[in-house]
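What follows is part of the complex, with its chains left where they were.
By letter and in written order, the chains are A and B; residue numbering begins at 1 in each of them.
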Amino acid sequence: MSCARLLFFYYYYTYIDMSSTSTLKVGIVGASGYAGEDLARLIIGHPGVELAVVTSRQYDGKEFGSVYPRFAQFPKIQGLKFTNPEPEEIKSQVDLVFLAVPHGVATEYARPLLNAGIRVIDLSADFRLKSAAVYQDYYGAEHSDPELLEKSVYGLPERNREAIRKAQLVACPGCYPTSILIPTLPLLERKLIRPDTIIANSLSGVSGAGRKVALDFLFVECNESMRAYGVPRHRHISEIEQEMNGVISGEQKACIQFIPHLIPVSRGIHTTLYLDPNPALGSGDQFDEKAFLSSVESAWKEAYVNDPFVRVLNQFDDNRLPDTKNVLQSQFIDIAWKWDPRTQRLLGFSVIDNLTRGTSGQAVQCMNLMLGLDETMGLF
Amino acid sequence: MSCARLLFFYYYYTYIDMSSTSTLKVGIVGASGYAGEDLARLIIGHPGVELAVVTSRQYDGKEFGSVYPRFAQFPKIQGLKFTNPEPEEIKSQVDLVFLAVPHGVATEYARPLLNAGIRVIDLSADFRLKSAAVYQDYYGAEHSDPELLEKSVYGLPERNREAIRKAQLVACPGCYPTSILIPTLPLLERKLIRPDTIIANSLSGVSGAGRKVALDFLFVECNESMRAYGVPRHRHISEIEQEMNGVISGEQKACIQFIPHLIPVSRGIHTTLYLDPNPALGSGDQFDEKAFLSSVESAWKEAYVNDPFVRVLNQFDDNRLPDTKNVLQSQFIDIAWKWDPRTQRLLGFSVIDNLTRGTSGQAVQCMNLMLGLDETMGLF
């Protein structure tokens, strides 16, 4: 065995032995839903951090592995129990906290944690919007801590890497917005497509509805069923348009038509985008199709050349379209485009795992950035 | 027991006893796929016709119930065996024949059957298009009997009831076209929507791919998977545009953007339609939203008030959106619309069973019309 390998193993085990005293420590507040469970999966498998605190009112005192049978007997969480601590207590125990509680509730936790000097990554919708008015408009309630809206950073690593590194409060993007913004932002930024006629037709697995015990999400109601919902004004529209408007200038505003559908799979989002070329590029004979498509190709390439988790399928094979099964439990987003010469429309496709890339994986990538770890650690 | 009831039962049994000699008789050519199987289901349960002939090269001589275990021991098909007859032989045995063979093959069978005086309902794509040139363009092969294209009637009962009654050759519409044409034709006819910006985003169960033994349709490849396919120029676009152009006049032509997706359900199609109001109705302040929506409502009501299998969900409940599970194994098409005031777009939704309404049920409704039976017989 080579010297380097020996050294590696020496430190591999050293690391494990010392993990309880010196690793970075994180906590999850409210880990009883599907997003919280998937986040736990990633943190437990992460070589650079330790899951030190999991809080829950409901499960206070119970072993983590007894509440989540799939994690029973995992060496890295032996003895880990749910607690229900005050923010002050958490402060001494962790370097960073994930909030995996419903929107509305996250606001209650964020302020005291931040005040205690703990960095926070919120998985809910509470800190994604910059405008308290838009929040109220879409979420139907006054925002209880609008000051934090200014301080929070929208946690889309491909777009806000530097801001995330320094952030005290990161708001993880919604699952649908992630699948829509990654393919469209580079095109909007370069004025290649119209911002006011974008149509996003999305399909989501049932875990997107959370672990809510409701008739609509029973196996028999979902199996062999396909249906649209949240029409015409799903809440995610607010953050999609906010982020789009952030990259376009001038008088035009983004206006997105977004229709989600419930599909009988556990995980996955598939988004189909109908995009019109920017009229400023000319129409009819004036429109240079070849130049446009070349710009589209460059736009994605330039935007994501250094992003480990964006796969532009056209670079592998022009006929391959994204399939959700290829991104399940991963941080990847697979995107592809096709041009339709008949309709003169650019068709975009993206797939993600709504729980991982759409929530927990995104949160871990943000955490890696915030803690100065390798951005991809624990995500391959 | 009342006299009427007694009489009923007398003739109920009389009917059964005499069924082998006097009922209308039909045959199915090529019944080995999912559409053929579903058609057999409907014919066997139909009180007015008898399944007298099933042909198959592959199964020649085998009992129908041994090839399709679900039909074993059905009294109405006791002893029915697959045969492989010449058209002349079929002539003496049936009043009408269904062709359930792949496109390209249907043409071979249709001419000799028609020549023999047998009425034909074709489930393939061979006789849906009026133009041999469009056929060649979309199906990649010269049509081998273009003369029949003129004679065939497009078998959408809600639109072509009278023509179907008299037809010798009916071409059953494709499954996707059915889900798209029913909601859009009344709107196009009344000039309520633009014909050149229609977007149809469709989701289909795996039986839509037929009983094809291919890697892509294995359980493990489809389960927990969602993917688009046939982009950007699925063959069904040809018949959709043909039928749309048939109801609009003037210079404008239908131009449809159609993207189908494969979803892990066995049966069902869900179509989401993105529709722009006709610009002639005015835009901005000029556009009378209320009047427009009232016209939409009337258009569907007028168009389908006498159609037993079209359910306009808005008439029941304005918040109900179609769900494929409510139409499985039925001839119903459930449709609904929503208006989006933000985007000024009319959103349409429809669901069908791709095998029943999309193929076999449609064929049976056409058969009922052709044979002078009650249009709904065997379909409830």
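The rule we apply is simple: contacts are C-beta pairs under 8 Å (C-beta built on N, C-alpha and C of every residue); 3 or more make two chains touch, one makes a residue touch a chain.
Since we're looking at a predicted model, the values are computed, not measured.
Every protein chain here is a copy of the same sequence, 2 of them drawn, and the whole complex in this file adds up to 4 copies.
Definition applied: only the chains that are shown with their structure count from here on.
Rounded to whole angstrom units, the spacing between the C-alpha centres of chain A and chain B is 41. Considering their complex, residues 199, 201, 203, 205, 221, 223-229, 231-233, 255-257, 259, 261, 263-268, 270, 272, 274, 321-325, 328, 338-343, 345, 347, 349, 351 of chain A touch chain B.
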